[in-house]
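The structure under discussion appears below in the form of structure tokens.
Shown here: the complex without one of its protein chains, the others still in place.
Order of writing sets the chain letters: A and B. Residues in each chain are counted from 1.
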Amino acid sequence: MKRYWVIGLVLIVLLALPLMAACGEEETETTTTAAVTETTAGATETTAGATETTAGGETPTTVGGPVTLYLGGTFALTGAYAEDCAAVLAGFEDYTKWVNENHILAPWYTDRTIPGNITFELLWGDDALAPDKTVTIYEDLKSKGLLVERISGTPQTMALKDLLIEDQIGATCQTAAPAALLPPGNIFLKNPILTDSLAGAADWFLESWADTSRKPRVALLTADSALGRNLDIPEMYAYLEEIGYEYVGAQFVPQPATAPPTTQLSWLKENNVDLTLGAAVNPTTQPTIKEAVRLGMGPDQPYKITFCFGEPGHLQIMVPDMGAMANGTVVSGDMCAWEDKVDGVAFANMLQDTYRPNNRNTNIMYLDGIVEAMTQVEALRLASLETNPAALTSVDVLQKGFWQIKDFNTGGICANNLTYGEGDPQGIEMVRIQQVQDGKIVDLGSRPIKRNILPAAK
Amino acid sequence: MTFFLQLFITGLALGMMYALIAIGFVIIFKCSQAFNIASGQIVMLGAYLGYTFLMPLALPVWAAILIAIAVGVMMGLVIERLTIRPLLGQPPLPIVLMTIALAGVIDGVAILGWGGEYQAYHDRLPAITLHLGAVSVPPSSVLALIVSVVLVAILMFVFRFTKIGLAMRATAEDEQVTRSLGIRATTVYALVWVIACVVGIVGGILLGGVSGASPPLSDIGLKALAVVILGGLDSIEGAIVGGVILGILENLAAGYLDPLMPSGGGLANVFPFIIMLIVLIFKPHGLFGLKRIERV
Partner (left out) sequence: MRLPSGTYAQNYGQDIAMVRTRSHWIFLAVLMVFVFTIPQWASNATLALATIIGITIISAHGLNILTGNCGMVSLGHSGFMMVGGYTLAILCRSAGLPFWVALPVAGLVAGIVGIIFGLPSLRIKGFYLIMATVAAYFIIHWLVLQFRSLTGGTEGMPVPAPDLFGLSIRDKTIYYYVVMVLVVLATVVAKNILRTRAGRAFVAIRDNDLAAEVMGVNLFSYRLQAFFIGCVFAGIAGGLSVQYYSFANVEQFPFFDSVWLLGMLIIGGMGSVSGVIYGVVAIKLLQQLAVKIGPSLAELVNPQAAVGLSLILPSVAIILFLIFAPQGISHMWERFRNYYQAWPY
């Protein structure tokens, strides 16, 4: 019987531990909050002062001991988005090397210099699309001193969103998940969210709709994944009906498609659909388009239908893989094409010539990596103008860095200059529409995005 | 009606693919009473091999298939020798667990080797398009049909008319007796793994032509398990019939039931498993399986 008393006692002690810890933690918590509030108050003043100095074109004067600042975050290097994330990572790597060698933000930002004592280092981990791995890597990188973060996909966005707000860390991201804006947090977008992006494509299609006798019929043809199901919300259907479409229904293609999606395509044919909208990546779209061509469906085929997918950089893989078979496929996104004559692409080519002359990364998401890395460096740079770089905290980087990024030129990679602020993590205002014509990617111009298609808060 | 026929034909195509994978499974089970959970991974590896041979190396299809078969033979021998042979004579459970671990290793190898990226090789495999009235049959299914028919014919021939085939059937019947008669059971085991790997890799090359190669492709192996449950664990005919039935049912379900689902379907991914559960409850030995299978 004595043993039970002992076990009971041990249990009581164990139960008491969390309570004790809780009390202890709470006290410290309150003190830290107070401290943070003070610093913020102080910071606002300094910001005002600093804006003037920057306007004067003065270079930062802080020259202290060598400081290493980290950038990076989690990448989904395994899974459906592997190739995209690998390219983003390559962009991050090359940009980091370049910044450390040249100490300016970008070739077109010669006035924005990085103090010589600051070295940037890239920290990253492969989250393999798993939210739990993401959180572990996030904690790991945070403990190593990463003051910023980056995110790759929808589940990861959802897993990290609250943590980022709690820890006051700003993040760049590759995802275009509407969830990132629900409500706006610290995840700074440079892509239009998928719903808005495809709404832009729907606008574009409607402009060219000549048949006045009937409304165009639209359906979702989207990947059966978290990415693809982002679109499947009543608000999206309502928007499409509102601008003058007849919404028919949704079809989901497995990701990857282990069989040609004949079923889904036949359904579209049965229902006389004119335009399909979808969020999908190559493992889904390539078999889909291939089968559509075989069934005689497409803008240039006997059965007239336009397939539109909202995933930036999609066509850059699809076109080399499929050639003329991909003709007519439309993509709405934000990234420019490799062929575009803009500063950003020239910069990317220069980076590739310098750092990977023998194994060039042809994936368009390489540009995404450059933009994200640049945004992180700019946030760190802006923050270190205000605070001693050696003593930077993530709160500084968020408030004096990310929130102060205004009219940020990405060298034409994004459709417009990025502007962020408190409570406004959506930096993009335009969506680019691209189409494959004769085996080449053609820019069909940009459309303003509608910042309102979000699922109702649950 | 066209819609129905189209669904039916596509289902048939999918079913032939399931059947190919299921054959590999059944052969192993028939001769060595081992369950190979890693069959999907072998298929996935086959798709990646197909990509490597057809795209970067740009080999002609026949050469690619020949080299793939050679790789399959090697793989079968290595897998059997390193993982299955040490467990010889053990109950089936450790062997199932072994193949599960094997699945992990093959997945990992594919990720290390090809970076787990999506790779496609469109238009490399010969395209044979058939038209049945208003419906056109996808070339991949015609290919799968031809390959399965040829494979089954070869296997049937080996089983019926060769000495090793006789040894395989004998081992399937009773391993102990076979060994006491001086037949090398280990050779038979090595051979069945070789056959399973070759069938899996060839199936993978065909499948990769349709969907491209990527690690999640291995999930099709789990659906093929539903096929073997339906067809009967130890019946090659069952694997084919089961594959076709499941492929068609899955496609019809996706075509007709998906629009009725509360959240837009995705029924294709789960339908084989629902059927499998029903079969398991009402007819655990499947359509063609031997009824001697142990039951409670």
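Quick note on the criterion: contacts are C-beta pairs under 8 Å (C-beta built on N, C-alpha and C of every residue); 3 or more make two chains touch, one makes a residue touch a chain.
It should be emphasised that the depicted structure is a prediction, and the values quoted were computed from it without experimental measurement.
Enquirer: Among B:60, B:104 or B:126, choose the residue that contacts the chain missing from this document, as touch is defined above.
Expert: Checking the options B:60, B:104 or B:126, the one contacting the hidden chain is B:104.
Enquirer: Among A:77, A:169 or A:253, which residue is in contact with the omitted chain in the full complex?
Expert: Counting the whole complex, the residue in contact with the absent chain is A:77.
Enquirer: For a quick check of understanding: of A:111, A:140 or A:353, which residue touches the chain that isn't displayed?
Expert: A:140
Enquirer: Using the definition of touch stated at the top, determine which of A:201, A:226, A:268 or A:297 touches the missing chain.
Expert: The one listed residue touching the chain not shown is A:226.
Enquirer: For subunit A, which residues lie in contact with the unshown chain of the complex?
Expert: Here the touching residues of subunit A are 1-3, 7, 10-11, 14-15, 17-19, 21-22, 25-26, 29, 75, 77-78, 82, 86, 89, 124-126, 128-133, 135-137, 139-140, 142-143, 154-155, 158-159, 161-162, 166, 177, 179, 225-226, 229-230, 232, 455, 458.
Enquirer: Just the residue numbers, please: which parts of subunit B touch the chain that's not shown?
Expert: Interface with the chain not displayed, on the subunit B side: 35, 83, 86-87, 92-94, 96-98, 100-105, 107-112, 115-116, 222, 225-226, 229, 233, 261-263, 266-267, 269-270, 273-274, 276-277, 280-281, 284, 294-296.
The working rule: only the chains that are shown with their structure count from here on.
Enquirer: Provide the residue numbers of subunit A that touch subunit B in the complex, in ascending order.
Expert: 77-80, 82-83, 86, 224, 229, 232, 249-252, 254-260, 262-264, 266-267, 270, 281-283, 286-287, 290-291, 294-295, 317, 321-322, 325
Enquirer: Could you pull out which subunit B residues touch subunit A in their complex?
Expert: Of all residues in subunit B, those touching subunit A are 2-3, 6-7, 9-10, 13-14, 17, 111, 115-118, 120, 122-123, 129, 136, 138-140, 207, 210-212, 214-217, 219-220, 247, 251, 254-255, 258-259, 263-266, 268-269.
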